[in-house]
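Just one protein chain is left out here, and the rest sit where they should.
Each chain gets a letter, A, B and C, in the order it is written, and its residues are counted from 1.
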Amino acid sequence: MVTFRPAPEFILDMDYQNIIDSIFEVVKQNPNPGKVASYIPELGDVDPEQFGVHLVTVNNEHFHAGDSETGFSIQSIAKVLSLALAYKLDGGKIWKRVGVEPSGNPFNSLVQLEYDEGIPRNPMINAGALVICDILISQFENPKEVLLEFVRDISGDQSISYDLSVARSEKATGYRNEALASFLKSFGNIHNSTVDVLDFYFHLCSIHMNCRQLASTFLFLANNGSDPVIVNEILTPSRAKRINAIMLTCGFYDEAGEFTYEVGLPGKSGVGGGIVAICPNSYSIAVWSPRLNKKGNSCRGLDFLERFTTATGQSIF
Amino acid sequence: MVTFRPAPEFILDMDYQNIIDSIFEVVKQNPNPGKVASYIPELGDVDPEQFGVHLVTVNNEHFHAGDSETGFSIQSIAKVLSLALAYKLDGGKIWKRVGVEPSGNPFNSLVQLEYDEGIPRNPMINAGALVICDILISQFENPKEVLLEFVRDISGDQSISYDLSVARSEKATGYRNEALASFLKSFGNIHNSTVDVLDFYFHLCSIHMNCRQLASTFLFLANNGSDPVIVNEILTPSRAKRINAIMLTCGFYDEAGEFTYEVGLPGKSGVGGGIVAICPNSYSIAVWSPRLNKKGNSCRGLDFLERFTTATGQSIF
Amino acid sequence: MVTFRPAPEFILDMDYQNIIDSIFEVVKQNPNPGKVASYIPELGDVDPEQFGVHLVTVNNEHFHAGDSETGFSIQSIAKVLSLALAYKLDGGKIWKRVGVEPSGNPFNSLVQLEYDEGIPRNPMINAGALVICDILISQFENPKEVLLEFVRDISGDQSISYDLSVARSEKATGYRNEALASFLKSFGNIHNSTVDVLDFYFHLCSIHMNCRQLASTFLFLANNGSDPVIVNEILTPSRAKRINAIMLTCGFYDEAGEFTYEVGLPGKSGVGGGIVAICPNSYSIAVWSPRLNKKGNSCRGLDFLERFTTATGQSIF
Partner (left out) sequence: MVTFRPAPEFILDMDYQNIIDSIFEVVKQNPNPGKVASYIPELGDVDPEQFGVHLVTVNNEHFHAGDSETGFSIQSIAKVLSLALAYKLDGGKIWKRVGVEPSGNPFNSLVQLEYDEGIPRNPMINAGALVICDILISQFENPKEVLLEFVRDISGDQSISYDLSVARSEKATGYRNEALASFLKSFGNIHNSTVDVLDFYFHLCSIHMNCRQLASTFLFLANNGSDPVIVNEILTPSRAKRINAIMLTCGFYDEAGEFTYEVGLPGKSGVGGGIVAICPNSYSIAVWSPRLNKKGNSCRGLDFLERFTTATGQSIF
């Protein structure tokens, strides 16, 4: 018989508010050099200096700083939500159509899709998310409504919605995603019309949240798949862990290794400047600031999270 | 103030021996379909049905099953050891010459090396390990002796050694690694002679251990960088965590995502059929069985570890 | 002063009919192992044993054998015709949007398009032909009619037309071409709507001709750009030569080098089983037989042309 010896940091009480406040100030004082995504006006028109943080623990305690109540476009972060819904419904069958390996490719996903004959490397890259959208379209008459309902349920917030003007703008300029959808269809890995798949995908990426809503929505992944407030199982513990594993290895475009290495938590970023990260059995944290580094991840978001996990010592490693 | 609520499994005592025994039997009964690596006779001549497991906890309790005392060639697993030594000595400077991103490339590393202009994606692929060898050669007059000394120290076992006939065979057929070394040198990312770098690399990969030795050698990575027995810091906690992060994202060739997804622990495999995995703050476990799947990872090793982490619930997610 | 010494074969009169007849018989007796393109029913439903040849000299003498009067879908051969029209009208400006280098890529053109940032390697690959279509759409209100008029003019045959059922079938299954068009548009190298570009492209590829019409259409390229019958300049001699150069290096998918090496004449093939080749200052020859080799070129077509240029000694080298 072995008695587990917990790591020192796990027995300490954490003064999260204090830690958040002091790191928030440091990061806010630092230069903020990145660029705001500007391929659609709705993203480009945002005030680039905004910066918010919200942390919610599995005990439902909330801590925040800065512009944590200002909404933004969560963009690619939403890919985790559509994945969770598809995984819940379709189970392991989804892995026949999308992989779980990091793409590790600086060029971008079309090349790899060609080599892998239409099987996207993972559900966090655009190609993979399009396949997940296609799976949901095959399951529901109104996939956009069902997905929004699912997100509202797990966040406990009925005010969350699509930003239709973002969805429209994405559609009007989304030639690369059109190319991906047609390419996937040429390999037989899109079953519905590419028009429908793209429409759903652009709506998905347009979901609008603030940091509090985002942290709350992802809390179930820090809590073995269950909503800790109303104790409702959203995913089985095993499936929740697997989504965390995918976020860890694939959640930050071509910078997943760097994030794992520097932050040490599963997470997901979006070009709207949001990042959400999960500390299993402890908390979910959302950071938002619009300026992005060259890899497309929020500069202040990364800076904050690196400092935060260093200060708390709560990496999963 | 927040009081941390530990996950349920962490407060249970684990009957590791019982769990190991029962899973070992199941896996042993199952068909064992893979192929033994045979590109050098020393690897090909091994009895393919051998199968051993050894787990050691941070409290220095040991559990084992099967051929856990039979030595084998740890091959690529040794890349973690040379990385640990270089990281200890050279610190963050090594990351100027090798990345931390998964390679995610089914073709192999020469292609990516070309796109990335001689900077290997991570230290777990051959190109990255060659650069780490070059760094150590620049630091020591007798890098082979120093590395072996380091391994003997962290394992607490002076009997661990190179298998010179394996090193010789690798050298005689290692044209691909020769190509990698020359290619790296053409980009200026090898500073010493390629002959010396390859000689050191082939010795490194030839390190011979049994499961007990392998689990013991890696225990410090489960214990925040320190040897739990003699309480000696081998790496700082922060650096130990970073090596774990790299193992997690890059430790299983093109199957790192799959391993993360199925097993949920940082680990490293070798074509000799060995796999070592780390459960932070809990244990180090080594499994060995020579038959490999198509990606080059031990079939029984993967099967055992998937079942083991499912049974114990001790994933890092 | 130098007096040009002509090569021996150029001073001989050629008994083309006799040579064609004897080679036709040999090739017809040989096994015919390839496969008919079947991705659309209109191509798959053709009698695979059909085989026709037609040669027309710059002196307007005609020679033929087999099914030379049976029409077929010229498919990619039509890319030369749209190129000729765009080159005639837009001149050297077209080379800012499409290259003249062989693609030399076994995977296919999406990969290369990504590396080359949306500039197709040459106008003979699908991506390049789509850009040429886009250029023509920008020039004409009714590009489909203008192109057909141009083809009818240079062939001197008003009966040549699109096969609308082929165009429709291509459109219904052309997801790869859709992907290419959207991908090009994402790089800004398509100026019109992808729907219009694809519609024009699918019509272009559906042009229906028999061997006589095909040889006659391409005769101007063997005659320094001018129709030898009515002595009308279609392209300047310099531009005609340049199109021949592009056909030589890029006209046979991934087998351009092989064709140049074995046949030694500029030419272009299509998946309908047609091949047209040019002997400068001598003749244009069209061969058609539906069974294709693995690279997508007519087996009997290649076999016939290799034997024919060997027998006549009239390679350009």
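Here is the rule we use: a residue touches a chain if its C-beta (ideal position, glycine included) is under 8 Å from a C-beta of that chain, and two chains touch if they have at least 3 such contacts.
Note that the structure is a prediction, hence the values are computed from the model and not measured.
Participant: Could you run through the displayed chains and say which ones the absent chain touches?
Facilitator: Hidden chain, whole complex, touched shown chains: B, C.
Participant: Among the options C:154, C:256 or C:302, which residue touches the chain absent from this view?
Facilitator: Considering the complete complex, C:256 is the one touching the chain left out.
Participant: Consider the whole complex, including the chain that is not shown, and state which of C:44, C:118, C:156 or C:280 touches that chain.
Facilitator: C:280
Participant: Tell me, which residues in chain B touch the chain that this view leaves out?
Facilitator: 107-108, 110-111, 114-115, 175-176, 178-183, 185-186, 194
Participant: If the hidden chain were put back, which residues of chain C would touch it?
Facilitator: Chain C touches the missing chain through residues 1-7, 10-16, 57-59, 61, 99-107, 112, 115-116, 121-122, 224, 237-238, 240-242, 244-246, 248-250, 254-258, 260-261, 264, 266, 280-282, 310, 313, 315-317.
Throughout what follows, only the chains that are shown with their structure count from here on.
Participant: As a quick test, compute the distance in whole Å between the mean CA positions of chain A and chain B.
Facilitator: 30
Participant: With chain centres taken as the means of their Cα atoms, state the distance from chain A to chain C in Å.
Facilitator: About 49 Å separates the centre of chain A from that of chain C.
Participant: Between chain B and chain C, what is the separation of their C-alpha centroids in Å?
Facilitator: So the centroids are 56 Å from each other.
Participant: Two or more other chains in contact with one residue: find those residues in chain C.
Facilitator: none
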